[in-house]
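This report refers to the structure that appears directly beneath it.
What you see is the complex with one protein chain gone and the rest in place.
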Amino acid sequence: MGQPQQPDEAEAGAAVEKPDGARPPLGIGMVGYAFMGAAHSQGWRTVGRVFDLPRRPVLAAVCGRDGQAVRAAADRLGWAAAETDWRALITRDDVDLVDICTPGDSHAEIALAALAAGKHVLCEKPLANTVEEAEAMTEAAEAAAARGQVAMVGFNYRRVPATSLARKMVAEGRLGALRHVRVTYLQDWLVDPQFPLTWRLRKETAGSGALGDLGAHIVDLAQYLVGEPVVGVSALTETFVRDRPLPGGPTSGLSAVSANGVGQVTVDDAAVFTGRFASGALASFEATRYATGRKNVLRIELNGEHGSLAFDLERLNELEYHDHREPGTHAGFRRILVTEPDHPYLEAWWPPGHGLGYEHSFVHQARDLVTAIAEGSAPVPSFADGLQVQRVLAAVEESAAKNSVYTPIPS
Amino acid sequence: MGQPQQPDEAEAGAAVEKPDGARPPLGIGMVGYAFMGAAHSQGWRTVGRVFDLPRRPVLAAVCGRDGQAVRAAADRLGWAAAETDWRALITRDDVDLVDICTPGDSHAEIALAALAAGKHVLCEKPLANTVEEAEAMTEAAEAAAARGQVAMVGFNYRRVPATSLARKMVAEGRLGALRHVRVTYLQDWLVDPQFPLTWRLRKETAGSGALGDLGAHIVDLAQYLVGEPVVGVSALTETFVRDRPLPGGPTSGLSAVSANGVGQVTVDDAAVFTGRFASGALASFEATRYATGRKNVLRIELNGEHGSLAFDLERLNELEYHDHREPGTHAGFRRILVTEPDHPYLEAWWPPGHGLGYEHSFVHQARDLVTAIAEGSAPVPSFADGLQVQRVLAAVEESAAKNSVYTPIPS
Amino acid sequence: MGQPQQPDEAEAGAAVEKPDGARPPLGIGMVGYAFMGAAHSQGWRTVGRVFDLPRRPVLAAVCGRDGQAVRAAADRLGWAAAETDWRALITRDDVDLVDICTPGDSHAEIALAALAAGKHVLCEKPLANTVEEAEAMTEAAEAAAARGQVAMVGFNYRRVPATSLARKMVAEGRLGALRHVRVTYLQDWLVDPQFPLTWRLRKETAGSGALGDLGAHIVDLAQYLVGEPVVGVSALTETFVRDRPLPGGPTSGLSAVSANGVGQVTVDDAAVFTGRFASGALASFEATRYATGRKNVLRIELNGEHGSLAFDLERLNELEYHDHREPGTHAGFRRILVTEPDHPYLEAWWPPGHGLGYEHSFVHQARDLVTAIAEGSAPVPSFADGLQVQRVLAAVEESAAKNSVYTPIPS
Partner (left out) sequence: MGQPQQPDEAEAGAAVEKPDGARPPLGIGMVGYAFMGAAHSQGWRTVGRVFDLPRRPVLAAVCGRDGQAVRAAADRLGWAAAETDWRALITRDDVDLVDICTPGDSHAEIALAALAAGKHVLCEKPLANTVEEAEAMTEAAEAAAARGQVAMVGFNYRRVPATSLARKMVAEGRLGALRHVRVTYLQDWLVDPQFPLTWRLRKETAGSGALGDLGAHIVDLAQYLVGEPVVGVSALTETFVRDRPLPGGPTSGLSAVSANGVGQVTVDDAAVFTGRFASGALASFEATRYATGRKNVLRIELNGEHGSLAFDLERLNELEYHDHREPGTHAGFRRILVTEPDHPYLEAWWPPGHGLGYEHSFVHQARDLVTAIAEGSAPVPSFADGLQVQRVLAAVEESAAKNSVYTPIPS
């Protein structure tokens, strides 16, 4: 233990307005059960135990191609049923929401079908592998919205309490006019040239490399925090290691790309780009899987005329804030431990100083999505937000292909 | 997303040796459902979804005095049944393990009864409010062990991956002979003199103040990391604010202690003490609820002849390590991000850099306890370990009462 | 005190091979005595008291246009004589080395004349305001070298012990093939729109804004650490505040640029650019005077296949190092406190842990320059190095003017 508590904490629970049984269920059907599927499952299992929700999420069914594996996953992750065909999953009566956790190349097909089947949709990022797909998905989502369905894209890093707090502070005008946005997403899992050629390293499955995987996150987070779109970019991309060993096993789906056990990397290893926001702030972006020793450095800093904010995903319970309106004598970047009851999402969790982890962003995502569904409101980030990110990524690729020329983003 | 993965991650789940149905259930009955109860519930709900356990924990029943409140808590936290009398709970057939999450004054009675009823027991820390109670509990636990029952005390901070790694490194001899152990547990929730007089501030319920609440954690963690007992202490304690407003409401159980809405604090606000470990290392301890701005700074540093380690609970995914056997030119404290697959408990969780939170220590505690029960092994920290901590705390109080004189700890 | 020392430290001094009197003097004549002049003066006064030099620097004369002010400065800063005409200074018999600390628009004229007068030259950065001037200076320096004169440009940040150590580690191959170079120089002194229009904000005096002032430092430092030139850049620049109040007083020399007390900023406020190094590493640069709360964040990080290094001028006694060849279990960025006797320049200073400050880079610069002069070797950074930086800056401006198109650097 060791923490503050309410006087009567030894006995009384949080006020519960209605018992679980009185809340209408919301059936979830999830496609894919690897890393993202596990994270989403933890979100769905936990959200109703921590937050007081208007509807009760039910882990109805999970879907994967290998019957034995998906049944084992269902058993382990807590899903009531297993399916091997996502077309069957999306038509189940007990599924109200389809949660898409597959690689990007199948997002559009599944999401379009699920929306057509009358389901709500949560789709992992990036929304799609191409702008065209993302446009079709957005159009479908808007049509479905008229029928009362919601669609959301899974940029979970908006739901870390520290980034939510940062957005709130920007929206309150605490930074004033923004001058600089500086964002990196640094990982290092490709540094070893013997790391195998996974689906993430092939254009046909992943769409792009660090750009779509990491760059999508930082473009979305930057636009979310700033509250404005990026309007143009100038970019360099690079593939440092062009040939990699094939992974073993029949499930890799990559046997066609190679002879003699080596295959070609067809996506970027890293992307660095600069850009401008609508109101004139300069931006600098970097996404890479080659930043040796950096495991998950999604770091963003905003500098405005009245103050600055900085966040690093490796220390996700903290937010750095400099208030420039204070006297300089005692001013400095302060480390806000984002664990106070009045911080976003925190009232439902632990006492101050008892930090959250990576997976909590998925719990919060589930909370906001369930609430939006129950309230009939439009959740963000919407598919249109995902499309905007896709357009930025496409402009990055276009700029990189055209000698880094500044490339405007169509709005 | 944004992380490394196995080549085939889009499809295959982790190897699951047997389905849930094939694992014998382990019924849990929990007494108390406030902060600790919520944290333990999250541990019990999650552990089997993340780790491959030999038995399947079942949240059988939760117990509290207020019937309506405990039923709401059961519903919210995921317990199948609710009880209002712990004596009823501990005799339920579907309860194999009694998890005690009440204030310290009821630990001994419940634990002794539960052991007598043939149940396994997990008891929150501190083990008891007095050495005498702790001795009785330890004796009962040892007798029960002969009947195949296990008993464990809930020093959950041993199960943060970074502290587990630290223990492993000490045990491997990486630090050599230890010279210094420096530990603080700093919180600040009593700084405001208007914070009300909760049960934690009365000797009859809490036993002691910062000492038993925070000091118990740091004494246990230090002894665990060092691998030796503290053999003597010299202490100062202080109560900075002696009168506090009574909390409102009938559940506080404190109405007797006061007239006119103000009651007396009868425990310590802070304790500072020095000590010696068996092999000669010097120790310095500080536990306080008055370290303004420090929310949860359980910080421990060990200095040995070959190296040093440092940990801070506010950054629980990190461990600082200095290797003194390296050439000084390139040596320095390194920040190990304890999120690698070969770090303790991490294989079951997320990719490198995707940190865990406070509550994961309870998931890990549940894992180790379930494993010990299934294997018939004795879990640590045992009640004897809890008793040893209690003896150190008693010596601290004795020294503080006797002009700080160095007070040996009986072994 | 409080530090390690040699056994006999209470008595013995460091071995001194020859007394001051036996070292030939080296007369210094300095032009300009503002911030840079004060820093250089501290370097010249101190260097012979700390390092064992082959020649003895003598602060012969300082030069400025205002006779009374320059005499006061000479008196305060420790210069033997004062001059009001730099042409007189550079022909003094007691001046062997001309140290140019004026704004960039006078560097070329003074340096060329000083070299023609047979003097050694130390020129503050940036070497010049244009590539043409820098070319002429480099040509003159190379001709003078044949006559035994040396010329050096004052990129003092190469002489911080931590950056010198970093260079050594890169040169030893500790990072392997470099993938990323990430550099910022962040200040915030222009955030206030009422800050006046100094000479630094006018193109005719300063050449450029943040680019020449801060960007020159980071381009030089990056090229120095990498050991290779930048071969091309893509850039965005911005002037956030275009009109500023004129400073008072006749000395500003800016009265011509304005009516009604307001003048135009004709240089960049900030520059962000990406680039490539010769061997393929990607680079990202940012120089700004609008990073609110950042006072002097010259931060550089290098990621290579075997390790990474990071340095921040606000913590200049530290170097972060990650060794990727270590087992991942215990690896992490370590904080090397660059204060050990075997670290660059440190043997002459204080015991470990007793850090140096900003000005020490000028002491070290003086040491290396005096040594080069005495040994007849060519000091680095040479004027050719300064010219290369100038070419990068010119390419940045060209790219920014041409829609950010990737602009190669001529070699």
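Which chain is which? They are A, B and C, in the order written, and residues in each are numbered from 1.
Just so it is clear, a residue touches a chain if its C-beta (ideal position, glycine included) is under 8 Å from a C-beta of that chain, and two chains touch if they have at least 3 such contacts.
Because the structure is a prediction, the values reported are computed rather than measured.
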| remark: Among listed residues C:Glu124, C:Glu286 or C:Glu397, the absent chain is touched only by C:Glu124
| For the chain left off this view, which of C:Tyr185, C:Phe273, C:Tyr321 or C:Phe383 is in contact with it? | C:Tyr185
| remark: Touching the unshown chain, chain B contributes residues 175, 179-180, 182, 184, 186, 188, 191, 234-236, 238, 240, 270, 272-276, 280, 282-284, 286, 288, 290-294, 303-308, 322, 324, 331-333, 399, 403-406
| query | Which chain A residues touch the hidden chain? | reply | 165, 169, 321-323, 328-337, 340, 342-343
| task | With the missing chain put back, which residues of chain C would touch it? List them for me. | result | 1-14, 16, 19-21, 32-36, 39, 41-42, 45-46, 49-50, 52, 64-66, 69-73, 75-78, 102-103, 124-125, 185, 187, 189-190, 195-200, 213-214, 217, 247-249, 251-252, 294-298, 313-317, 337, 339, 350-360
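The rule is short, and it goes like this: only the chains that are shown with their structure count from here on.
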| request: Give, as an integer number of Å, the spacing between the C-alpha centres of chain C and chain A. | output: 43
| message | Please tell me the distance, in whole Å, between the geometric centres of chain B and chain C computed from their C-alpha atoms. | response | 54
| query | By residue number and range, which residues of chain B touch two or more other chains? | reply | 337
